[in-house]
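Let me give you the structure first, and then I'll get to my questions.
Yeah, one chain of the complex is gone here, protein chain that is, but the others are all in their spots.
Let's look at subunit A:
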């Protein structure tokens, strides 16, 4: 008998990392907005993500709907547990989403306001997502398949730190994206910024690595008892960090972004391996959280055909907008 739950775990895990990588760089561009050299650079930065951000964010909606379809318990425990955090996330996404259209339509006096909305919205959304990661590591208080904890259980020093970590991480994705997609002053600026962001990411990464086994016994046992191969994942992440640094020094254009994606993927796999098979820690595994077999199968039939098509035309749109974005050159 085919294990649909396992297949779905892989699909959802794939959807989440797709979201993190893709919306990560365009949120990152927003996070870096206040530090940009000038307004013209901000125009270039926004134009570099304008044609694709909407598609990137769709992976988040897929994450929401896919969880409801395949692992409803995750959806119906995490969202109530993170209630106010989810509101902040959505408010952030709303402001930065409309800023794409409004900023270019605003009068010069109001333009700064929408730049701020883009930056603030992106940062708040990234922070909220990072806090979700921290809250997930901490676990959720449940009874009888429902959340029974308080309104602010998700907000702890630990989760705020993971939030800051993700803000820095997305900013790193954003700066390496800009290295790849721009040239001249914007690119120079991004080259200078990248090592500093990388330093910040590694610093937070280190603190979290020491802190996590302290907040979570399960992770401690997993890391220090039987599973030695799990240590290959942080090793891979460090190798990627080294590659970013080296490729920035040699002023490579595409490699820093690719290596940053690698850094994210290794860290993400490390997180998954640490908590496996718990999707609503500390009580429920993915099998407890799964939807009915016939529902998983019905959705799988379509998704197996449709997702490759989605990936194909998404890749095509990236290809259409390939190459450098130049100052003063719009897409229109």
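Here is the rule we use: a contact is a pair of C-beta atoms (placed from the backbone, for glycine too) under 8 Å apart; a residue touches a chain by one contact, two chains touch by 3 or more; residues count from 1.
The working rule: contacts and distances are computed from a predicted model.
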- Chain not present in the shown complex, as UniProt names it (candidates "histidine kinase", "Peptide/nickel transport system permease protein", "Biotin-dependent carboxyltransferase family protein" or "Cytochrome ubiquinol oxidase subunit I"): "Cytochrome ubiquinol oxidase subunit I"
- Note on the structure: Of the candidates A:36, A:70, A:190 or A:248, the residue in contact with the absent chain is A:70
- Note on the structure: Full-complex touch with the removed chain, picking from A:52, A:180, A:219 or A:241, is A:52
- Query: Of A:20, A:81, A:219 or A:286, which residue touches the hidden chain?
  - Reply: A:81
- Residues on subunit A facing the left-out chain by the touch rule are 40, 43-44, 46-47, 50-52, 54-55, 57-58, 60-62, 64-70, 72-73, 75-81, 83-84, 86-87, 90-91, 93-95, 97-98, 100-107, 145-149, 151, 291-292, 294-295, 298-299, 302-303, 306-307, 310, 313-314, 316-317, 320-321, 327-332
